[in-house]
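The following block contains the structure, expressed as structure tokens.
All protein chains but one are shown in place.
We just call them A and B in the order they show up, numbering each chain from 1.
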Amino acid sequence: MIKKSGMPLLEVKNLKKYFPVEKGFWRKTVGYVKAVDKVNLYINEGETLGVVGESGCGKTTLGRCILRAIEPTEGSILFRLNGDMIDITKLDRESLRATRRYTQMIFQDPYSSLDSRMTVLDIVGEPLLVNNLATGRKMEERVKDLVKVVGLNVKHLKRYPHAFSGGQRQRIGIARALASNPKFIVADEPVSALDVSVQAQTLNLLQDLQVEFKLTYLFISHDLSVIEHISDRVAIMYVGKVVELAKTEEFFLNPLHPYSEALLSALPKPDPRLRMKRIILSGEVANPVNPPSGCYFHPRCKYAEEICKKEEPGWKEVNPDHFVACHFAKELSLKGVI
Amino acid sequence: MDFENKTILNNKNITLLQVKNLKVYFYLEEGILKAVDDVSFDIGRKKVLGIVGESGCGKSVTAQSILRIVPHPGRTVEGEILLHQNGNLVDLARLNPSGREIRAIRGKEIAMIFQEPMTSLSPIHTIGNQIMEAVLLHRDISQSEARELTLEMLYKVGISNPHQRIDEYSYQLSGGLRQRAMIAMALSCNPSLLIADEPTTALDVTVQAQILELMKELQREFGMSIIYITHNLGVIAEISDEVLVMYLGKAIEHANIDEIFHNPLHPYTIGLLKSIPKVGKKARTRLEAIKGIVPPPLDLPRGCRFYQRCREAKEGICNVDNPSLIEVTKGHRVSCFLYK
Partner (left out) sequence: MRNQQFRKVYKAMKNNKRKISAEEKLYVATQWQLMRRKFKKHKLAILGGTTLVIFYILAIFCGFFSPQGIYKQHSGYIYAPPQRIHFFDEEGFHLRPFVYGLERKIDTITFRKIYIEDKTRKLPIYFFVRGDKYKLWNLYSTDIHFFGVKDGPIFLFGADKLGRDLFSRNLHAARISLSIGLVGVAISFILGCIIGGISGYFGGMADMVTQRVIEFLICIPTIPLWMSLSAALPKKWPPTKIYFGIVIILSIVGWCGLARVVRGKLLELREEDFVMAAKICGATSGRIITRHLLPAFLSYLIVNVTLAIPNMILGETSLSFLGLGMRAPAVSWGVLLQDAQNVRTLALHPWLLIPGLCVIITILAFNFLGDGLRDAADPYKL
């Protein structure tokens, strides 16, 4: 598959989302959960950026902040619309609503993401209706096309979601995301709730749609093998921060952050002949309410030194298009996947 | 009959558990759900058997039926579950599910760990108390000895400061530590069989790697057999010696680990292996997906249950008869009409 990496469609600069931690009768703010902390990213037109991380690393919050489904605390999100870069964080309510049709989302849970009280026609047609793109007959025609595109039976438009299996429901969700002809889609773990055999169908569908409709994806997942399969570039998150950002092949061959190395090593490979000694990280993911000093990863890092406990590493471009936040990125030689 | 029993007893050093023609049905209002339909397999001592399958294939129910904890309205309709216990044979399928014999076996001979340790550990008792209770139930030792043993177990499962953790409650522990505590509890009576039902599915990748490593280590140390249930082929490849692949209540393929991954025979196994993305392979190729969806398990069509989704399906054969599990090469059993 040929992909040209064009100009950035989306640029995220210094994005932060802090959730206040409230305590006591007066709900005094006693601290913050830094769910997304100083994140810098860019996504080129037509490519897929995979975001990987363990639970609670803020990858879902990042995806929702970029769509402004939740309000980011700080930072800017630049989105290319008709040739201009507009800052999504600065839009007022009406203009935000007007840009919503260009950015869409696919959810993890195929059950709670569809309103069980609406028919397929109403669910898929909703983006058309609220954005005044089509109504009545025209809407039905368009919904029929969409339903065909995602591989569902056109006769089932009047059915309710409870008539469908998890994989089929996910297809309905995808059809809804496509309805308003978006340019950019955040796919938040779209296959992790699905069975193995259905996962592959859904991943293939997402790839086909990307080519057909020239879509740009932000693909969030905890599964590195899925990410490798679908992404052009990869961003690794750890406790609210992006610690590494690189082209997929480069990342898998030559990771620069010790956490990335450990993640790659921990991934169970579906081949018993590849059983090997892995790097086992001690401990678990740091608590985002009370993260460790310096580099958040230092308590689990086997390469950590004094400086890692004191200073937070900066965001550096070590190789072209390969960013990493580690004090020793240049010195360490880490192992990727063969 | 006598002869058969003799051969089984002679094999006592090799075989630990034999499941023969197990059928577990759920009697629902809408019909009979055949959760496990005519499944047979053996587990050798000190072996790890992986059971793989998608949701609804009956892998968990198989495990539950071994411990006789199939939830209502499920019933073990037919079959034998033979446990080799110091030269004796016990048919677990014939025991009263709430009787004394099975309770003596649960926890002592066969232990189980679950996907979500939070729900299987009591929130109102300390970790230590729960493990001690399990120990005292099956072993004739004093309170203080039990505590000593518990501390030792917690240490063995890699909990760093057992003296502090023993008096903590399950909600104070992280997911990984909870699963370690569960394992400590399961192994505290030195069972000969450990059933692990998706024990790492709810955990992060790095923690999953820790737990898998731990289970391998403990298996070497305690020498128990493990039935490891999961849908994740990567995890199966990592831990099992043998694999049983299940689809809609049927065992469709059973072979050693290398055979399953490098010489799979059943079209479903082949399809499953092809459909998962593999790290290190050239990225962004198309996956070969299995077409269609798992049909609803109530009122299944005649013939092979994989018929509608199978690439090799032959009309007139596959949709008429049900293939039985036959041995194709030594130790490799498959249920498919391609291999007759």
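Here is the rule we go by: a residue touches a chain if its C-beta (ideal position, glycine included) is under 8 Å from a C-beta of that chain, and two chains touch if they have at least 3 such contacts.
Please read these numbers as outputs of a predicted model, since none were measured by experiment.
Among the chains on display, the ones the left-out chain touches in the entire complex are A. From the set A:163, A:211 or A:307, the residue in touch with the chain omitted from the display is A:163, counting the whole complex. Summary of contacts with the chain left out: across A:49, A:88 or A:114, the touching residue is A:114. Within the set A:35, A:52 or A:67, the residue that contacts the chain not displayed is A:67.
Of the candidate positions A:48, A:73 or A:180, contact with the hidden chain is made by A:180.
Note on the undisplayed chain: of the listed residues A:127, A:166, A:240 or A:313, the one touching it is A:127.
Hidden from this view is one chain, which touches chain A at 27, 64, 67, 69, 97-98, 100-101, 103-105, 107-109, 112-119, 126-127, 130-131, 156, 158-160, 162-163, 173, 176, 180.
Following the convention adopted for this analysis, only the chains that are shown with their structure count from here on.
Between chain A and chain B, the centres computed from C-alpha atoms are 33 Å apart. For chain B in complex with chain A, the residues that touch the partner chain are 54-55, 174-177, 204-210, 212-213, 231-238, 240, 257-258, 261-262, 271-273, 275-280, 283-291, 293-294, 309.
Interface residues of chain A, counted against chain B in their complex, comprise 1, 54-55, 165, 167-168, 195-201, 203-204, 207, 222, 224-226, 228-232, 248-249, 252, 262-275, 278, 280-282, 284-285, 337-338.
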